[in-house]
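Take this structure, written in structure tokens, and hold onto it; I'll ask about it next.
Here the complex is missing a single protein chain, while all its other protein chains stay put.
All chains are identified by letter, namely A, B, C and D, in their written order; residue positions are counted from 1 within each chain.
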Amino acid sequence: MKKGNIFSPFKAIRHLFRKPKTLKYPFEPKEPARRYRGFHLNDWDACTGCGNCADICPNGAIIMVEIPEIKPEPGKKNQRPKLDYGRCCFCGLCVDICPPGALSLTGDYFHIHFDTKTFSFIPGDEKSDPEHFVDPQNYSLLKASLSHRKKNFPGFSPDIEYALFEPERVPMPQVEPEERSLSFIEQVLGYSEKEARAEAARCLECKLCEEACPAHLKISDYIKAIYLGEPEESLRKIYEDNPIPAICGRICMKHCEAACSLSVRGEALSIRWLKRFVADTVRDYQKALQQKPAPSTGKKLAIIGAGPGGLSMAYFSALKGHHVTVFDSLPGGGGMLRVGPPLYRLPIEAIDKDVNYIKSLGVEFRFNATVGKNISFGDILKQYDAVYLGIGMTMSRSTKVRNSEKCILALNFLERNKIREKVNVGKKVVVIGGGNVAMDVARESIRLQHIQHPGEEVVTSAVSLEDWDIMPANKEEIEEAKEEGIRFNPAWGPKDVLLDDKGNIRGLLCMKVKRVFDDAGRFSPTFYEDQEMILEADTIIEAIGQASDFSFIPKEMFDQLKFTPRRKIQVDEYGMTSLPGVFAGGDIVNTNLDAVTAIADAKIATEGVDHYLSAIPIS
Amino acid sequence: MDRNQIKKWLESPGKMGHKYSLWAVYFCTGCGIIEIPPVITSRWDAERFGVLPAPSPRQANLFLITGYVSVKTLKAIIKTYEQMPEPKYTVGFGSCPINGGMYWDSYNTIKHLDKYIPIDGWIAGCMPRPEAIFIAVTHLWTLIDKGMAKGYVKYRENYGRYRENQEKALGKLEWPRLFPIKDENE
Amino acid sequence: MVTVMKILEIIVSPLVALIVGIFFLGLFRKMMARIQWRYGPPLIQPVIDLVRLFNQRGFSHGAVFDLGIILSLAGALVLVLFIPIGGMCPLANSGGLLVILYVMLFAPIGIALSGGEGANPNISIGISRKLILTLSYEVPFIFIILSLMSYYQTISIVEIVKAQAHYHWSLFSPLFLSGVAYFMILPAMLGIRPFDMASAPQEISSGIDVEYGGKYLAFSQIEHALSLFIVIALFVNLFLGGGNLPVFLLKMLAVFVCGVFIHASFPRFRIEQATKYLWFWPTIISFISLIVIQLIR
Amino acid sequence: MNKEFKQELESIFRDITVNITDDVTPVIAAAKPQILAILRFLKDKGYGHLAMISCVDWLKEAQFELVYLVSAYLKGDNEEPGQEKITILLKTRIDRDNAELPTAIPVFENAEPYEREIHELFGIHFTGHPRLLPLFLEREYKIPPFRKDFDSREYVKEVFDKIPFVEDKE
Partner (left out) sequence: MRELELYFGPQHMGMVGNFSITLKVEGDRILQAISNPGYLHRGFEKLMEYRTWIQNFPIVCRMNVVEPDSMEMIYAMGVEKLAGLEVPERAHYLRSVYLELARVGSHLFGLWAYSNMLGFDTVAQWAMYHRDLVLDLFEELTGGRVYHIYIWPGGVRRDFPKGFKDKIVSALHSIGGCVPDYNNTFFENRLFYDRAKGIGKISQKEAMELGAAGQVLRATGMKYDIRKIQPYAAYDKVDWEVPIREEGDAYSRILVIRDEMIESVHMIFKLLDVMPEGPVYHRIPNPFKWTIPRGDAYVRIESSRGELGLYLVSDGGDKPYRAHFRTPSYPHGLIILERLLKGASVADVGNIMISLYVVAPEIDR
């Protein structure tokens, strides 16, 4: 560079006659960039209230406040983030972490006020907060503030590619459909430790799942323990609320996963498989849990039915120090779970693992003891201080169409396949029903067909009243069934079982369904009488629902038992029926009809029983 | 300039003068200062509205407190603020003086600036953009017009309590009191 | 009638000086802004600033503090009366150049007095810079005045203006070198860059102005506007031939614009560099000019 | 950082461990009395740039760990190319109570503000330091604020949050 002179600088003067480059703000508007990180916008419909934004905020600028107008539902809390612009640094981490992608930043950034209280507010969007958003033509810069914002003014918005959470779950290793449809081996292989930790690492700990779970398991805690590589600790957390992890880890209806905040834009965390991972990884429950029942109270409790509800009741009550006896007509524990879920989903060993642990707590099990047959209900009432009914639904319903007595009932079919000799099926099987039991039946049937008729062409078709969109079975189940080759005939109703000359089943006559539910939402199917179809079949299995068997209860007592309008036993808040000292839970009480709800009922009834027993003197 | 303007000028030249001749103290209190040079230079040119940086607090009537205020800066701010002649207006910039901002848990920054000196207006943002500063100036005009920018009066009237707060945060202040402290019980 | 005219002139000429000076201040900011690619403040911005400053409470550091600023303002006002403004000169016959030379020292002395009370180290540095600067440009300035006086054989500015009207501008006479020298010290007399070190905001927080607020600053600004007017008017009168009021003002504007150009194109000198500069080229040129004039006469 | 250098170091200074896990940041752990000698040795070897002095408070072990980071400037003749890529971490541990250390100013002049800062924020005394005056802080803190047992959040609650707002009297 030259030393310079004193004349060259005067060249600057020519700029005097040029147009200035100044933006004449505010007379000339200047829009912020498309990605500008301005004030927050929250889509209240999408927001789950999970609170991840509040957790990630480095400044504590976000707190979750309860909005009384919003009804909480599974997967949605009635909380919404409240921003404090005296803290916010507009980094946008809250946007990148927001699992449903509800939170975004807008191009708005004007808020000038003499009152610091106006700087904190609950962000909404045009729908939930209409009076604070104005049309672009009514928008005035001079009035711009948190309560005067421009409509449709996008800024920094969420992008799943750059999200801070992992939207895709670690794939669960499974047996391929071609292979698994040939045998009863367990379909799901379970996570390895590495996979389980990777999956557990996805959890954002928002605890939406815990609220959705009927039994309120401490899900985020036990998943964190898995992530930290402490399956024993994880098991301890699970056992606080759920004594049958090996069972639930396989067949739980996973209300939690439906509620998972990750599921909105990605795949839900596989909470069930993680529980299963814990249950399978920990070999010795007793060593891991180190539980000791409370000192004996001397009170005696009888539990009828060793299903999930009964087992949980036994576990919780045993821990309280009561003497517990469990009656069940089956040769082992598990109740309906012992017979219902096919082997490829729930092997007997898994059930026995859970039952054996409960046994180790001092619970007395009387298997093969049918109440009403081997021992009368009246005797039980006399011998025990309290009784818990966890009998579940043990009778399959029939369609009651003509010749339906020739058909096989679902539960019989399943039970025989699981714990007795396998059923012989024909080459053409029709399964009536669209629920999960129907799926189990159909998938078992196709396995049996492959085993019993190797190399031959076999068909299992399913007939259900409901169309695809309202089919009650899980989507996953339907997908897996399809993969295995089940043919679906949705929206067809059975009319007639056709017999051939020898009285064997020839086929099923079906009608097209017009609608399944009436206007009030009650079940009352109507049909197009003129549209008919014949499904050829040599075996027909009915899987249209179950009912409870109360025949063991003496008539005079049964009359005292009160029922709800939906034909469920009516219980008070402690799970006690209208008969004093008789408690009930599970499928005979709730309408969810699944294991984890039975556990939840059992937890309630445990309190009730404990309360009840402490009030009566030791006999 | 329309008639209304002229009428206003004749009625209250003081107010109008202060409105259109805001000289800001040139004090880089925090990171918000980085947006002041663009505002006063060619891209945005705040001098169009008479906003200028003043070299000395004696000449200024606007104090932009730009961003976080550490304890040591607070002392300088109070000194500077007390040097400014009345009337004077203060504007707090960004999140940090409002409620601590991202330094909400720092042991060396103060969280609520209005506990120590009165603030006439706050601008949201981290940090506020030049546009927001312009809009803030127009808001300040409105406040001056309506006679609401009375922070300096508040300071004079509640000087005792302000001074008490200042000494709580800073320890004993070495300079004499600006105003005689009135008895609080009166 | 003559007395009435005189009294009128005494009132009007400071007013004109004030208006022109303040207009120049506004124009100054506007032009600087345009060179810097921006629009700049409205032309009347200095007036708004003055209104504001008069409505703001100033802080006084004592009687001398007040007195000093008034002294420098009074000095400037008095000086205006000695300068012909387009044929209007209230005190044309009393003193002329010598008085101007004398009264022009009032402003720095007044500010020095006032600033001494301010007890701010920036002020003392500012004052010392201001005085050094004054001393530096005073040397060539005296040479220039001497050249003028010996060329025109008079100390009256009015006479000098008249003489130029008869012949030609001093700038295009043997006084050419003096004119150049005057132009070279003009920025220093105006206190603009590169000679604004006495009020350098970035170095000593505006130096002498640092303790002024409210009306004190307003007085200081008015003084600044008046001295802007005086220095340029003097140049126009002495070298550009004065003229009637519009012509005179146009000439002033031209000189002023040149000043703005210099201001816009240079950074600030250090004070010793300024002294070195002022005592070198302008002094030599004005001295040569003086000798040339003596030789010619 | 090559093997020979490691051996040379270990032969001159006893009881030090030189750990070369990564090509560019070898770690030397030494005891307190040796620090200055090692620093001087490193400087003579061409590592003439003290990047900084850092301090870590290991509360559980009741020790401070002083970390001197030295790297090399470029040399005109470039006798040992690649040396400038290396930043040596020289670590020493001292007890937390009565923490004291000789100043490194005789070796590296620019150690002065770093030691001043560590003195202020950790309360470590550097013997021989010409001005251990406060650098950053205005208030007095009972525990130097960068120690792990100083809880900043607690402090904010104790001091700043208790100062009341000034409301108008009306």
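Note that in this section a residue touches a chain if its C-beta (ideal position, glycine included) is under 8 Å from a C-beta of that chain, and two chains touch if they have at least 3 such contacts.
Just so you know, these numbers come straight off a predicted model, no measurement behind them.
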Request  = For the chain that is not shown, enumerate the shown chains it touches in the whole assembly.
outcome  = A, B, C, D
Inquiry  = Of the residues A:46, A:63, A:164 or A:533, I need the one that contacts the missing chain.
reply    = A:164
Key: Contact residue for the chain not shown (choose from C:13, C:45, C:72 or C:122)   = C:122
Query = Of the residues listed, A:8, A:140, A:286 or A:360, which one is in contact with the missing chain?
reply = A:8
Ask   = Among C:13, C:36 or C:136, which residue is in touch with the absent chain?
value = C:36
Ask   = What is the set of chain B residues that contact the non-displayed chain in the whole complex?
value = 25-31, 33-35, 37-38, 41-44, 53, 55, 57, 68, 70, 72-73, 76, 80, 102-103, 105-109, 126-127, 129
Task = Go through chain D and note every residue touching the omitted chain.
result = 24-25, 48-52, 54-57, 67, 69, 71, 73-74, 84-85, 87, 89, 108-110, 112-114, 134-138, 145-146, 148, 150, 152-153
Message = Using the document's contact rule, name the residues of chain A that touch the chain not shown here.
response = 1-6, 8-9, 11-12, 15, 21, 32-37, 52, 55-58, 89-93, 96-97, 105, 155-156, 159, 161-166, 201-205, 224, 227
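In this text, only the chains that are shown with their structure count from here on.
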Task = State the pair with the higher C-beta contact count; candidates are B-D and A-B.
result = A-B
Centre-of-Cα separation between chain D and chain B, whole angstrom = 40
Message = Counting only Cα atoms for the centres, state how far chain A is from chain B in Å.
response = 56
Remark   = Chain centres from averaged Cα atoms put chain A and chain C apart, in whole Å, by 88
Ask   = chain D: which residues touch two or more other chains?
value = none
Inquiry  = If I count partner chains per residue in chain C, which residues reach a count of at least 2?
reply    = 33, 36-39
Partner chain B, residues of chain D touching it in the complex = 136-141, 145, 150, 152-153, 155-156, 159-166, 168-169
Query = Contact residues on chain B for chain A in the complex?
reply = 42-45, 48, 95, 98-102, 104, 112, 114, 119-126, 128-132, 134-136, 138-139, 143, 148-149
Inquiry  = Per the contact definition, I'd like the list of chain A residues that touch chain C in the complex.
reply    = 6, 9-10, 12-13, 15-18, 20-22, 24
